[in-house]
Each structure stands twice: as structure tokens, then as C-alpha cells.
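Could you have a look at this structure, given as C-alpha cells, before my questions?
One protein chain is absent from this view; the other protein chains keep their places.
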Amino acid sequence: MNESILNVKNLNVWYRDFQALKDVNIDILSNKVTALIGPSGCGKSTMLRCINRMNDLIPDAKVHGEINFNGENINSNQLDPIDIRSKIGMVFQKPNPFPKSIFDNVAFGLRINGFKGSIEDEVEKSLKKAALWEDVKDRLKDGALELSGGQQQRLCIARTLAVNPQVMLMDEPASALDPIATLAIEELIRDLCSEVSIVIVTHNMQQAARISHRTAFFMVDQDRCGYMVEEGETNQIFTDPQDERTESYITGRFS
Amino acid sequence: MNESILNVKNLNVWYRDFQALKDVNIDILSNKVTALIGPSGCGKSTMLRCINRMNDLIPDAKVHGEINFNGENINSNQLDPIDIRSKIGMVFQKPNPFPKSIFDNVAFGLRINGFKGSIEDEVEKSLKKAALWEDVKDRLKDGALELSGGQQQRLCIARTLAVNPQVMLMDEPASALDPIATLAIEELIRDLCSEVSIVIVTHNMQQAARISHRTAFFMVDQDRCGYMVEEGETNQIFTDPQDERTESYITGRFS
Amino acid sequence: MIETNHTFNRNIKRRQNLGKLFYVLLLLFSLVGLIGLSALLIQILRDGLPYLSTNLIFNYPSRHIDQAGLKSALFGTLWILSLTALFSLPIGMGAAIYLEEFAKKNWITNFIEINVGNLAGVPSIVYGLLGLTIFVELMGLGRVVLAGALTMTLLILPIIILSTRESIKAVPNSYREAALALGATKWQMVKGVVLPIAFPGFLTGAILAMSRAIGESAPMIAISALVYITFIPSHAMDRFTVLPIQIFNWVSRPQAEFTGLAAAGIIVLLTVLLLMNAVAVYFRNRYQVKSNE
Amino acid sequence: MPRENFDREISAVSNDLLILGGMVDKAIESSMIALKNMDNQLAKDIIFQDDFIDRKQIDIEERCNNLIATQQPMASDLRTLISIIHIGVELERMGDYAEGIAKIAIQMGKEGPLKPLIDIPAMADISRDMLSKSLDSLVNRDLIAARNVLKQDDEVDQLYQRVFQELLGMMNADADVIKRATYLLWVAHDLERVADRATNVSERVIYLITGKLEN
Amino acid sequence: MPRENFDREISAVSNDLLILGGMVDKAIESSMIALKNMDNQLAKDIIFQDDFIDRKQIDIEERCNNLIATQQPMASDLRTLISIIHIGVELERMGDYAEGIAKIAIQMGKEGPLKPLIDIPAMADISRDMLSKSLDSLVNRDLIAARNVLKQDDEVDQLYQRVFQELLGMMNADADVIKRATYLLWVAHDLERVADRATNVSERVIYLITGKLEN
Partner (left out) sequence: MPRKFFRDIEGNIFRGIFFACAFLSIIVSVVIVYSLLSQAWGFFSEISFVEFFSGTRWSPILKPRSYGVLPLVSGTILVSMIAATFAVPVGVGVAMFLSEYASERTRKTFRPLLEILAGVPTVVYGYFALSFVTPILEKIFPDIMVFNALSAGLVMGLMIIPMISSITEDAMISVPKSLREAGYALGSTKMEVSLKIVLPAALSGIVAASILGISRAIGETMLVTIAAGATPKMAWNPLEGIQTMTAFIVQLSLGETPHGTLEYNTIFAVGFVLFAMTLLMNSLGRYVVTRWGIKY
């Protein structure tokens, strides 16, 4: 079970002259939830966006190092980012369904990726996986923006699942939701990891503690450059971290 | 010590036909921190905005019931809302310093309230109370927007303190801040309650638990109308609530 | 585990190439505007530069090409401009403040708002007809500077109201709430917080509205008709002409030389306009308040 | 239903606590048989098994700690976890007493039995009954059942007094039996402690249900 | 410095734990004096005081529960609080043993002393030493000191064996002393338990420092 699906080696990221991430080495295990935690600006989002080449969209960003995925280096120029992104999906902080119908939201990814087969069936399957089917099955043609925040976020998850990614990246996916919707999303994430490997960024340490199998803690040095302090089993990190900095961060004594 | 500064009796609030709050009865103790918690839309903000008559600004809002403050009913038409608001200050969710200098931000309230005395001294005093003086004493003339989020929120608190309110209402004052700034604000709130009575709305139950002396739990009924379920010592509410609904909310089993 | 009934035909190469084609198309479209603008400027400069002289600026209109100038039009424009600014800015600002800050949400406010929107879309020539009926005839002012300025005021008032409202709207509501929560009255709030923040935006809006006023000719034609004015208006009740009318006059002449003169006049007009726009851009960049958004 | 995962883990660890209870109960039962039958092998077995009990308790406590650290439990969830930790400790100690009895059984084996055991097995029965009832009251969140266990402790105390007097009398009458009588005294004492621990378990159950700590 | 308030509360409750330790220590000391001097009044006092110990323990545990519920402690904070709860329980039980000794002192008062007490006060001294050392190791987060306490427990066990043999011998020699000797046996047993509890405290301290539960 413990084989890794992503293997990050000596990842360094710059925005123009500013180094945002330094020498990150981490293995992302398959079918596990990996949480990235750390203070604001430590490069969690940057790390996530490297993994599916979303950083290509930022002209100033420069990424060095290897991210191996299925034995290929994501950062090599041989690979097409469009291809990578359809295999490594992403869910964002604020629910961002397209202003289309619920159905079209999920179908979008299928269509652009040239899905062969019954789009209806596939949409239904994805919505079921995202635990949204029961809520929306009678109103697939309604606008997605009419859903509640929590439902919207589940729709975004369904939309990502439809493309059948192997990895799902989530950048603070519940921070815009109320506590109840948050808990529902957390349960969903736990359930989904039989389907996909999940990497989640969260500011909420308790959330990381609740839902993840493994946790990586990031910090910034005096130059505001982010680096990874420690990574391990979530239980270990939250009950007996090896590094003092982790300890002081998770006990709220970081300054 | 346990005398109450605000006494709310049978408060009912409507927005047009929609009843947002029903029969709220609560005593706010002086020099204590009272936290209002509850699911989204249960009327916490509404409650807060009743207390300093900010609801006057919403044309559709209708407020019934008594809110006694220093023996007078805030809702009676004899009292001037302008006057009430300078005695019952408010701090908002997102830090909102005026785009003026740090000094002018704090001086604003003094000036409009016709403060007689040394404005410089008063500004300094307020900044000290808000634990911001050391950060800004050398750059009082700089723009307030150059401060960090946490500093901005402390500036907003200083600005409110300058008017010398007896009660300070805070609507999710830390939800826009990062965890570290949040902890700093929390400490500040605890320290301030020797000066003012504080009512704070928060979505974060742990935050309520950490900083408040008393906690009131609100819920919505099937008509989406908010009401207060229970109110009491914070320790009691979070370790042994009397009401089942409180229990299921704080243990995250609310659905 | 991972179902394999997913069959995708991603065809990435083809989609990427299509994208490149699309990009080229958009680039071409964007150049149309630029090409049009440069063609316009080049044409005018080519035609007009030879006729640009001090005569042009310091002489009155004349049938003789070498003596013709636009002194009266230039000063007429200045007269109209100053009077229009004097009338329209305070009124426009006041109306905008009322609508944004004081108006209660009721039918009359609603009506005023819709109305202002519509007025902004009314063709300028219709304002000319209005000025003609009301100021020139009904009020008996005659075809004078004052009538022109009042007409122009009505024409740009909706524009000023709309742009001022935009700049007031751009002031985040949180500032208002903060001020009120400190015990400020509504007027204290408007004066102390909203207006200072909105002012730069208001200023740019005002300048852009005034540049519109410079270029408008149709209503002025309706008001003042096309006449030879060989004097500078000395008071508000003098007759007048303005730059665009003078240019129109020259354009309408059959002789090619007058066309050149028109181009030179256009150069003068555009120069004034560009200057005003530059000032507006300066204000926009200099005083744009960074809010927290 | 939210917090499924958490609920699942709480019930898993509760379950393990009951398994631990079963192990301890078995150990006490066996210790009595070993004592009665002078069964050296069985006694050694009990001593060997105690290690599993210890490890199970540590496992339970660690899992509760993890849940507390990672799941932010509040109110009854927190009381449940804290109670499980405490009850685990009590059970583990009961296991220690069973081990102690087994050790005595081995020692006594060399000396031969003193007299047919009557009151001591009765004590053991009641203690085991208390143990199982207290655990039942935990499972059922049954306040009345938990309070009843407290009353049973008095019975055990009375039996203990009787055994104590009787053995003292025997020692007085016959100096030869002093050593063996003393062994039995320890056994009785240990059983009294077991009952006491079962009482503690019940007290924790009461706390869990009412939220009030009593003593 | 963030979390001042929380830190303040943790150190307040730690302090109260030390106070509780002091109270228990005092109770053990007094129980020995009562025993030695057959001081009925002092013994009654100890029994009366035990109520305060119980209440203090409940207070400490409740405060820790509140802090866990309301402050989301993690890692070492959480271990500290859980350890404080556990140590509080251990201390309270030690208090119970002191109370038990006081009760025996009252009973023995009617019978007169058996012989000058030597080994038993020695046991008491070592146990108290273990108690204070384990609490010191808690305060100083001193792993070595905590481990040393574990070794002292063996000394107590040896003394206990000696007392046991000696008293058994006396009972064998003179049937009249059986009752009084048995009382002293209980006292020795209780002190052994106290030492055992002190060991438990040290184990908790070790857990607190290392994050590992041992048994």
C-alpha cells in the first residue's frame, strides 16, 4: 500500500528573484491523504501549483528540480502541462463552479478531454463519488451557482473526479465554508482516498490532523523563503513531532 | 464583578417578513468576553448589529424587544443611535482601517465626537491599549494600509477604543487573519476585558472556547429563524452543555 | 481500483495548434483599432501640419484661407468649458452623493437612477433641440454663451453623475460601517471618509466629462447655428462659436485648402484634448487609493 | 452524517477497551482456578498473558491521545476519551492483581492448600460481576447500573472483613498455618482491590454520563 | 508571546499539582507520626484532611479537561495535561493510603505498639523521597531523575519483603501478636503501594518528556 505516486526531489521555486521554496524533498504516497501545513506565505500553494504545472501560468515563476509522476519528471519539457493537469486535478479554496448548469460543470472536463462513452453516465458516477448525486439528481439542469457553498465545493470535486485524475490537489478547499459544510467535505476527502491520492493544503491544523494520513510542515526562513521542516505520519506529527519548530507551530507558540 | 452591562429582553428581529431572530434573552456581563457561536445564518451578526443600532442602516430591518444599557432601552426612540454607537463600539470581520495615516485613523473618532484634550495623548493611549504602539510609534504618519493584516485589525481596535466605549462588539474579528495574527488578537481581547465588555461573534468554536468567559449558542429552526439555545460559562458550554443541540453542534455532529 | 472504462481522446497537439491560430486572429483584431487610430492621426497630421501657423490661432475666421483662424472658436470653447464646469461639477457631484449615500431605497430614488442612466444615452443632438427650445426660445436667452453652456451642462451632467457614483461606489462599504460604528453622523461619514477616498476618481471622471464637452458639436450647432463670429465673447450673453463647429464649417467647404485648414484645426482640438486626458491619467495613477480589497 | 470517521474510531477504541476488560476478567477467573487447583502451569500462563494486557492498555491510551490531539473532541466526546484512558489504566491494574494472585498460587503450590476456598471465590465472583457490570454500564451509558456497582463494593468489603477475621483466627489457633494464611490474606486483599478498581470504573462511567466528577 | 493565557493556566494547574503532592507528602509523614506516637487526634486529622486532597484532585482534573476542551492542546501541551490528570489520580490514591495508615493507627491505639518501628519508617522515608523526586523531575522535565525513581522502588520492595518476613516470624513465635503484626503488615503493604504509585508518577513524567508510553 505504501508505494509513492509522486516523488519530489530538490524542488526549488523562484518568483523573479524571490525564492519561494527551497530544496523540498517529499514522497506523496498513493491512496493516502497528505496534508501540507505551515504559516502563511511558506509556499504551500506554490508547492501544490508546481505539481500540476499551474505555475506555468505565472510568467515570473521558475521551477527547478524533479517531480516524478509515474516515472516521468513533470517538470521536463517533454511533458505537456495540459496532459499533466488532466491527470493531476486541482480543487481550489473558494468553490468555483462555472456559471453553467450542474450537469455542464461536470461534463466540461469530459468534453474537452474528448471523452468517449456516455457523458450522462459518467456525470452521474462522478456526482455520486462526490456525494452530491442525491442532492442534485432532480435538477441537473439548474445553474450551479444556485447550490450552497458546500454543495458547490462538492460539485468542483465531482468535476475534477470526472476527468479521472490519479492525484487530486486541494488548496484550502474548506476555508470558505461554514463548519458543517467543512466537516462534510472532510468526510468526503477521507472517503475519496480509495479512489485518488490527495494532497491538501490547509491552514487549519485540526483539519490536517483529522483528515490526513501524512502531514508535511513547511516554514519560512528569515528571507521569507519556504522550506519543508518535517514530514511524517499525521499522528506522529501532532502528538510527538521530531522537530522543535513543528512543535512550537502546532502548539501555537510560533512567533 | 458579575453585574450585567447589557440586558436583552425578548429580542425579535425581522428582515421584511423574514424573522431572523426570535425571543432572545441574554445578559451580557460587564468586563467579560461573551462569545456568540452557532451555524451560519443563525443571526449572530444580526444580534450584534442590534446592540449598537447598526441595523438602523438596513431599511428592511425591524427590531422588537428591549436592550437595556445603563438602564435605558437602546431600542427606544428617545436615544440617539449616534450616541449609542460611540458608547458601544464595533470591530468588523475584515480589518478596515481608513486609507488615512495611522494617526488619523485613531484620531477620527476623537474628532467627530468633539474630543476635548490632547488628541496626540489619546491616540497614543489607545494604540498602547491595543498593543500596537511599539509597532507604529515611529511611523504614525504612514498610511494605515501599509500595516500587516493583524496590525490593521489592532489599529481598528485602537480606533474603537479611542472613543472610550463601554462595550465592544466584534464580528468575526480574526477570520481574515492568519493563525499567528489570530492568536495575537485573541490575547489582546482577553487583556482588553479589564477595560471594556466584549461581545464577539466567531465561527471558530475553539476560539470562543479560548477567549471567552461566557458563550451563547444560537441555532436556526426549520424556518431559518434564529434563536438562542443556551448561554452560560464557557467551560460549562464546552465540557458539559445542558442542551443536546449544543452538544451535537460543538462535537461536530450537527446536520 | 481505478476503473479503466474511461476512454479519453485528448488530442492535445491539435488543440494546441488551434489555440495558436486563434491567438493570431485575436492579435489581428486588436491591430485594427491601432491601425485605425494611427491612420487617423497620420492623415490629419499630413493634411493639417502645413496649415498650422500662428495665424490659425490668433486670427478670426475669414473667407481668405491665408487669413483664416480660429481665435473666436478657441475662446468660445474656453468660455463654454469654464461655465459648463462651473455649473455641472457641483451639481453632478451633489446628485451623485445624494443617490449613493443619502437616498432611501424608494420609487423616487429608483426613478431618478433609471432616469440618469437614460439621460446618459440620449443623443447629443436631442440636447441641442432641448437647449434651442428652452434656453434660446422659452427663456429668451438667445444664441449666446450662457445658453450653450447650460445645454452642455445638461448634456454632461449624467456622465458626471455616473462617474462620480462609480467612484463613490468604489469606496468599500466597510469604511462607512467603520465610521458609523465610531458614532459618526451620516454627513460626518460622507465628509470625513467617503469623499476623500472618492475624490481622485471624481476628478478623473470630471476631466473626462469636460473633454467630452470640448468635442461635442452637434448641440452647439443647434444652439448657435453656423455663423461668422469675429470677436471674443466678453460676457455670458455674447454670441459665440466653438472649435468643432469651426472645423465642421471648414470641412464643409468645397475648396481643398479649407480641408487642410480643418485638419490643422483638428490638430489644435486634439492637442487640447490630449492634454486634458493626460491630466486625467495623471490623477488616476497618482491618487488612486489602494483599498484593502 | 458528519464525523463518521471519528465516530468509527471512538467505537473501535471503546471496543478494544471491552476486549481489554474481557482479557482482565479472564485473567481473574483463571487466577482463581489456578489457586484452587494449584495449577502451576495455568498460573504461569496468567503471568505471561499480563504482558498482552499491558500492551493493549498502552495501545488504547495512545489511540485516545491521538484522537484528542487530532480530532478536537469536546463535551461528551472528550469525556468519553478521557474516561476510556482512565478505565484502561484501572483495567490494566486489575490485570496486575490477577497476576499477583497467580504468583501467590505458585508460591502456595509448594505448601499445599490451607482449607477449601469459599469466601475468596465468592469475592472473586462479585468482583468479576462488578467488572462486567461496570463495563456494561459503560456500553449502555446506564447511570443506574453504574451506581449499583458502587453498592456491590460494600459486599466485597464485608466478605473481606470476614476472610480477614477467619484467617486471623486460624493463625491464632495454629501457628503452622500462618504463612499459608497470610498468602490467602494477600489474595483476599488483591480481590478487594479489584473490586475497588471496578468501583473506580463505575465512577468514571458516572462522570462520563453526568459530566460530574465524584469521589 | 502568543498563548500567554494558556501557558499561565497550564502552569497554574501544574502548580496546584505540586501543592497536591505536598499535601499527600504531608499526610504520609503525619501518618507515620500518628503511628509511632499512637496519636489518635493526628490520625483523625489525616482522615479529615483527605477530603481536601480528593477535592483538589477533582479540581485539577476538571481544569485539565477544560483546557483540553477549550484550548486544543497538541503534542507536548496535550501530553502535559494528560500527564497531570494521571499524576493527580496517583497522588490522590497515595493520599488514600495515608488515610488507610491513619485508620490502622487508630485501631492499633487500642492494642498498644508491637515493637519500635524501624523498617516501616524507612519505607515511608524512601517512598516520600520518591514522591518528591518524581515531582521534581516533572517540574524540571528531568528524564534521568525520573528514571532514578524507578530504581528506588526496588529498595522499598526489599524492605517490604524484610518487614513481611520479620512480622511473619513474630507471628509464628507469638500467637498473641498476630493481630498487631497483621496491622503492621498492612501499613507496610500500603507504603509499598505508595512507592509503586510514585513509580507510576515517574513513568508519566518519562512519557511526558519522551512521548513514549512504557510499562
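A, B, C, D and E are the chain letters, set down in written order, and residue numbers restart from 1 in every chain.
We adopt the following convention: a residue touches a chain if its C-beta (ideal position, glycine included) is under 8 Å from a C-beta of that chain, and two chains touch if they have at least 3 such contacts.
Here the structure is a predicted model, which means the values were calculated and not measured.
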item: Candidates C:49, C:237 or C:274 - the one touching the absent chain; value: C:274
item: Chain not shown: contacting residue from C:161, C:181 or C:197; value: C:161
item: For chain A, residues in touch with the removed chain; value: 52, 54, 57, 59, 82-83, 85-86, 89-90, 92, 94, 96-100, 108-109, 112-113, 145, 156, 159-160, 163
item: Footprint left on chain C by the chain that the document does not show; value: 10, 12, 15-16, 18-19, 22-23, 25-27, 29-30, 32-34, 36-37, 39-40, 43-44, 47, 90-95, 97-99, 102-103, 111-112, 114-130, 132-134, 137, 154, 157-158, 161, 185-188, 208, 211-212, 214-218, 221-222, 225-226, 244, 247-248, 251-252, 259, 262-263, 266, 269-270, 273-274, 277, 281
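Here, only the chains that are shown with their structure count from here on.
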item: Farthest chain (mean CA position) relative to chain E; value: C
item: Mean-CA-position distance for chain E and chain B (Å); value: 48
item: Inter-centroid spacing, chain D versus chain C (mean Cα positions, whole Å); value: 91
item: Where chain B touches two or more other chains, by residue; value: 180, 183, 205-206, 209, 238-239, 252, 254-255
item: Residues of chain C touching at least two other chains; value: none
item: Residue numbers on chain D that touch chain E, as the complex places them; value: 54-55, 57-58, 61-62, 65, 68-69, 72-75, 78-79, 82, 85-86, 89, 92, 164, 168, 171-173, 175, 178-179, 182, 185, 189, 213, 215
item: Chain E residues touching chain A - in the complex, by the definition given at the top; value: 1-3, 6, 72-79, 211
item: Partner chain E, residues of chain A touching it in the complex; value: 205-206, 209, 238-241, 247, 250-255
